[in-house]
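Structure first, then comments.
Here the complex is missing one protein chain, while the rest keep their positions.
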Amino acid sequence: MNTFGRVFRVSLFGESHGRGIGVVIDGVRPGLPLSVNDFKTDIRRRAPGAYGTTERREDDIPEILSGVYKGHTTGAPLTILFVNNDTESGDYQLFKDTPRPGHADFTASVKYLDFNDPAGSGHFSGRLTLPIVAAGVVAKKMLSFDVRASLKEIGGFPVHSGSSVIPSSSVIPSSSVIPSEVEESPEEALPDGSIEEKDASWKEALAKAKAAGDSLGGIVECVVKDVPPGLGEPFFDSVEALVSHAIFSIPGVRGVEFGDGFKAARMKGSEHNDPFTPTGNGWAKPVKNGAGGINGGITNGCDIVFRVAFKPTSSIARRQETFNFAEGRLAGLEIPGRHDVCFALRTPPIVEAMTAIVLADLTLLQ
Amino acid sequence: MNTFGRVFRVSLFGESHGRGIGVVIDGVRPGLPLSVNDFKTDIRRRAPGAYGTTERREDDIPEILSGVYKGHTTGAPLTILFVNNDTESGDYQLFKDTPRPGHADFTASVKYLDFNDPAGSGHFSGRLTLPIVAAGVVAKKMLSFDVRASLKEIGGFPVHSGSSVIPSSSVIPSSSVIPSEVEESPEEALPDGSIEEKDASWKEALAKAKAAGDSLGGIVECVVKDVPPGLGEPFFDSVEALVSHAIFSIPGVRGVEFGDGFKAARMKGSEHNDPFTPTGNGWAKPVKNGAGGINGGITNGCDIVFRVAFKPTSSIARRQETFNFAEGRLAGLEIPGRHDVCFALRTPPIVEAMTAIVLADLTLLQ
Amino acid sequence: MNTFGRVFRVSLFGESHGRGIGVVIDGVRPGLPLSVNDFKTDIRRRAPGAYGTTERREDDIPEILSGVYKGHTTGAPLTILFVNNDTESGDYQLFKDTPRPGHADFTASVKYLDFNDPAGSGHFSGRLTLPIVAAGVVAKKMLSFDVRASLKEIGGFPVHSGSSVIPSSSVIPSSSVIPSEVEESPEEALPDGSIEEKDASWKEALAKAKAAGDSLGGIVECVVKDVPPGLGEPFFDSVEALVSHAIFSIPGVRGVEFGDGFKAARMKGSEHNDPFTPTGNGWAKPVKNGAGGINGGITNGCDIVFRVAFKPTSSIARRQETFNFAEGRLAGLEIPGRHDVCFALRTPPIVEAMTAIVLADLTLLQ
Partner (left out) sequence: MNTFGRVFRVSLFGESHGRGIGVVIDGVRPGLPLSVNDFKTDIRRRAPGAYGTTERREDDIPEILSGVYKGHTTGAPLTILFVNNDTESGDYQLFKDTPRPGHADFTASVKYLDFNDPAGSGHFSGRLTLPIVAAGVVAKKMLSFDVRASLKEIGGFPVHSGSSVIPSSSVIPSSSVIPSEVEESPEEALPDGSIEEKDASWKEALAKAKAAGDSLGGIVECVVKDVPPGLGEPFFDSVEALVSHAIFSIPGVRGVEFGDGFKAARMKGSEHNDPFTPTGNGWAKPVKNGAGGINGGITNGCDIVFRVAFKPTSSIARRQETFNFAEGRLAGLEIPGRHDVCFALRTPPIVEAMTAIVLADLTLLQ
């Protein structure tokens, strides 16, 4: 099922190896200013080219097929298409016979029998997160508040870079480290001085993993500031239920936790409970925010805070053991092509998009 | 929204303080044998009375209003009602004025304005998990495989008791520890010898928390054995997306992780990837199962494995600080009544039910 | 599937022969005054007892299980239960073996195989229109405009009684005609003088059909006045699409037409087109209203007008030929019990309810 949402509804279409991919968005408010330029920042944040991501170039320019007239949304369904320029093919019979460990090659093969289209991993490709990011840009325009995701950990090492929410561009290393790649995305290069010393650890880990033909996972944190209280529709459409549904749709997610998360299971009630603290105007709200901004499935006026665990990239350069199902024997596999060392680096705009899509829907339902 | 599922659909109704609560289940296969007795075990596993759970007695007998004829399901919608015998009231104006920290009192009040029904916490009550458990019993009958959840941690201490999946009844301590409660549920009492020495830690933690008027959280693990490969409908209805949606609908969940979970974010690709290992018949499957039985959102033939973090019970006996919104000032609050020291102890049948509901729906969609 | 609607959602439960039937309503605005008395009028309009309807007595008192607190809706799901007092049984093995012509006995038997519950016609019973009427009462409270259905034809004879929209009580004949039944519902009896001479035809037809052990069909017209322009969500959720979906869910409907209806297919464009006529304030609207208040699936500010064709009651007293599927031979059938001569007489509140449910949903979506 490629549709999500009740009133603000997102329907994906297409495959990475076909003619193109895209999204149909229902429930868009009429009169929002919208142009192709609005998508640039988030698409670039998701794009490869940064340190630790695949060097493959993609030319991701959205085409607005419907729903916009003279620069404003019309209220009719909004359709965005991305033409596939860089359709891959060739290696995929290989992956059908000898499925890549950690990939969907095997399960897709089981599910879609002999008719599975192996080229480009079909509907399983991470490329489908591109129209998600585009839908997120539209969803953010529907909201009066800010949704912001950033990396907290890479390969187990903290990512700090100043404030608690780092701009995604700060994960681009200085030109002194990887000069060639900075040339690929010069507009995102930062002056040396802005790279904090304390971020050295994860950068070193990335460099080592790359050299070893290996990959790393990461943890992304999403914070929604100034979200109004009262969003969420228990029993089954609590904020956590909908957000986790959307987030676990992103390929490679292994865990989602809100507020104190798994740590809460090791806390006492007296520690985890959050007393209402006066805000100075005869009103009060929780301050520790171990609930991540949500009580009983409904926003409580604090920031929504949750973290997402991304696994390490499955496609690694070094040789792996797998099984040749065509011949019924063990086989070695070397995955050709270029791949992200840590695809989690590209996920903050995807996490933001999914969150904004859910919150736009809940806002309309409210 | 109180409905979940696409073909196997579950709709909750009722409130803890009203006349009754229940569930309507669409998509039930005709001809399944079903009687009131089938619900007893899981309802008892959810019931209070065990060590660490509230001592309040509830008399939870399901009434099958429709969908069953001469002991078999008819294929028409199945309706199950639980009459509320023990409707609470009285203290709830208190909680409207001075909301309980960690509870939905505040958010419900914001969302439903002046018309919120405070008695019994309305639609937010954990009592709605009772019809969920009943729906889970029906869902399990639809499945050819086993869904089993059990506690892995209480208050940070491991729960072992032999096999990796402990029967929920083993969390009932021996009569030597809490004699009076064993009398309340004698059929679940275990001989002293079956209580492992190594489980002493969490039992001691429970006893201490109870004595201190405090509460503990816990972690539940769910394992689905012999699940066929191919279940799951990407992009938005991946197994993880639907399971997490259902699980985060349970009140008090703070996190969900599959397979290696958050640990995966700290692993290398070469560690987390799961080589296909021969099964001896010209076939192969993953063995480390760090993916928790799912690749690309689709079951891969391994056990589905996930863990759920439950927060400590919000309602604690000891005095807490909160805010009196009626009077605009800080206030102390002592929550009257009896409460679970660790409500996570009652959640394994709820986690199983939610999982079975999702898998019954995915099986019908397949 | 027993659920209808997107935001204002109605879920039916129960069967005519079981413990009870009812409805869960999601999306109710909090703060609406609501009591059991509010349901009386529409339930009585649907009840048997009037001339031409079955004489069977039912005691249809709604029980509000949830969603109302101190006389006002809370915004949480609203549940209404009708206990079945008059559960029928006994004749239904007969109808399984020798299905009643025109009934769902046969198709239910095919669909639900051997597990079909034949007692009371299971989920197919017209009794399920009772909770629909109750949901309609709640839906009408959500609307700022008036939904009114009335009979236009019985057995091919026009029903006039004064205004174009007759009150349903006027179908009750004077005491001089059927004294015993007027005693059953004395509050609806009308003085002789109010029965128009011109309505004599359909009354005579009803009396003749009753005497002959036969039945009649009828046509109901529904008019929604003062409906705001702009309701309706093309492409698939046009007003006509949703209304017809809801109306064709009522057992016994054979046709639905809007505005000029089937007559439009025989008109020229210059006749059917509706010029915009000035309303005197610099504005204009259509006046002929052959579109029935809807253009392009969206309300245009005129009254919504549509007609519904109801077949004659299937259960007739006179002997019919059918087939005995148990014995594989033709068989005569005399259906025992009391039945409506013209069940269409009881349908106006059902048609109103379905319409109000759709419009409440579209209003919330707007």
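The chains carry the letters A, B and C, assigned in the order they are written, with residues numbered from 1 in each.
Keep this in mind: a residue touches a chain if its C-beta (ideal position, glycine included) is under 8 Å from a C-beta of that chain, and two chains touch if they have at least 3 such contacts.
This structure is a prediction, so every number in the text was calculated from the model and none was measured.
Chemist: Just name the one of C:Ile25, C:Ala108, C:Ile304 or C:Ala356 that touches the chain not displayed here.
Modeler: Considering the complete complex, C:Ala108 is the one touching the chain left out.
Chemist: One chain is left out of this view; which of C:Pro48, C:Pro77, C:Gly136 or C:Gly259 touches it in the full complex?
Modeler: Result: among the candidates, C:Gly259 touches the missing chain.
Chemist: Go through chain B and note every residue touching the omitted chain.
Modeler: Per the touch rule, chain B residues meeting the hidden chain are 6-7, 365.
Chemist: Provide the residue numbers of chain A that touch the chain removed from this figure.
Modeler: So the residues of chain A touching the missing chain come out as 1-3, 9, 11-15, 18-22, 24, 26, 30-31, 63, 65-70, 72-77, 79, 81, 111-117, 119, 122-123.
Chemist: Going by the touch rule given at the top, which residues of chain C touch the chain that is not shown?
Modeler: Against the missing chain, chain C presents residues 1-4, 6, 12, 99, 101-104, 106-108, 110-111, 123-124, 128, 153, 155-156, 209, 214-219, 229-230, 232-238, 240-242, 244-249, 251, 253-262, 264-278, 282-284, 286, 290-292, 294-301, 309-316, 318, 320-323, 325, 328-330, 344.
Basically, only the chains that are shown with their structure count from here on.
Chemist: Which chains does chain A share as contact partners with chain B?
Modeler: The common neighbours are C.
Chemist: If you average the Cα atoms per chain, which one ends up farthest from chain B?
Modeler: C
Chemist: Give me the rotation angle that lays the C-alpha atoms of chain B onto its copy chain C, rounded to the nearest 5 degrees.
Modeler: Result for this pair is 180 degrees.
Chemist: Express in whole angstrom the distance between the two chain centres, defined as the mean CA positions of chain A and chain C.
Modeler: Centre-to-centre distance between chain A and chain C: 49 Å.
Chemist: For chain A, write out the residues touching at least two other chains, lowest number first.
Modeler: If we look for residues of chain A contacting two or more partner chains, we find 6.
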